[in-house]
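Presented below is the structure to which this report refers.
Note that one protein chain of the assembly has been removed; the remaining protein chains are unaltered in position.
Here is chain A:
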Amino acid sequence: MPQPKGGSSHRTVLDKLSRFLPQLVVAPSFLLILFFVYGFIIWTGYISFTDSRMLPAYEVQGFRQYFRLFAMDRWDVAFDNLLVFGAFYITLSLAIGCLLAVLLDQRIRAEGALRTIYLYPMAISFIVTGTAWKWMLNPSLGIESYIRGLGWESFRFDWIVDKDMAIYVVVIAAVWQASGFVMALFLSALRSVDQEIVKAAYLDGASTTRIYLGIILPSLRPVFLSAFVILAHLSIKSFDLVVALTGGGPGYASTLPANFMYEMTFRRNQIGLGAASAVMMLLTVAAIMVPYLYSELRGKRHA
């Protein structure tokens, strides 16, 4: 493919330009990210140190917003909820996803169809998921009333309106949505396990259970780790599901930090406080992501 030849005086400029073409091509995207990600993080961080209410103010007030934040019961509830939600959501999704993957790995004829069924919730928005579960879990017309209608008159399943249990309703819907995805992660990893070692263990007379517990599952450690990180990351960002499912209620019993941030920023004209809570969310994500990425990168360098 011959290049069109320009005049000799133009050529040096063009040559120089074309030598830097890769950089020039990346530049717009890179600058956008620099400004809209890094610049905005600094901007939000700055606002969190001001007394901004309805409009941003730029006079630095120190850590006042953070002290206010930590003194608020609403934030305490949101952060505790995040811990409870995160713990159950991650553990249950990992357990169910892993179990389904191992079961599907047993030469199941309808594997393709079952996989499609387990994974479809991942294609749906949290708002739709929340809407659907809200409807099923409402005590007067949902599952509770259905089971009572079958004759079990004292059956109770009204977590969605119970302030101590509402956050677990969010867990149920979130696990329903994410466990199929964890299954897909594990299944593809199971398919890449070295079959020679497995075969050798069978010839040695090891049982299927022992082979899974002793050989296959331990070799999936990296997948456990990445699934854990992804789920932790998703749980910190969780916002829409709570909005659609419980609206944060009853009261604010099932709010998560992301909901707190939105409430303060857009509903209560407490921009400074909202910014402080956003910074706390970023730090929580960083506390999980930084060690993970660090170990990933270091692992690659040694490999």
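The working rule: a contact is a pair of C-beta atoms (placed from the backbone, for glycine too) under 8 Å apart; a residue touches a chain by one contact, two chains touch by 3 or more; residues count from 1.
Simple rule for what comes next: contacts and distances are computed from a predicted model.
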*Assign the chain not included in the display its UniProt protein name, restricting the answer to "SPW_0924 family protein", "Sugar ABC transporter permease", "Cytochrome c domain-containing protein" or "Heptaprenyl diphosphate synthase".*
"Sugar ABC transporter permease"
*Which residue, A:12, A:29 or A:154, contacts the hidden chain when the whole complex is considered?*
A:29
*Which listed residue (A:13, A:87, A:127 or A:213) would be found touching the missing chain in the intact complex?*
A:127
*When the complex is taken as a whole, what residues of chain A touch the one chain not shown?*
1-3, 18, 21-23, 25-26, 28-30, 32-34, 36-41, 43-44, 47, 56, 96, 99-100, 103-108, 114, 116-129, 131-136, 140-143, 145-146, 149, 176, 180-181, 184-185, 188, 191, 195, 198-199, 202-203, 205, 208, 226, 230, 233, 236-237, 239-240, 243-244, 247, 258, 261-262, 265-266, 271, 274-275, 277-279, 281-282, 285, 289
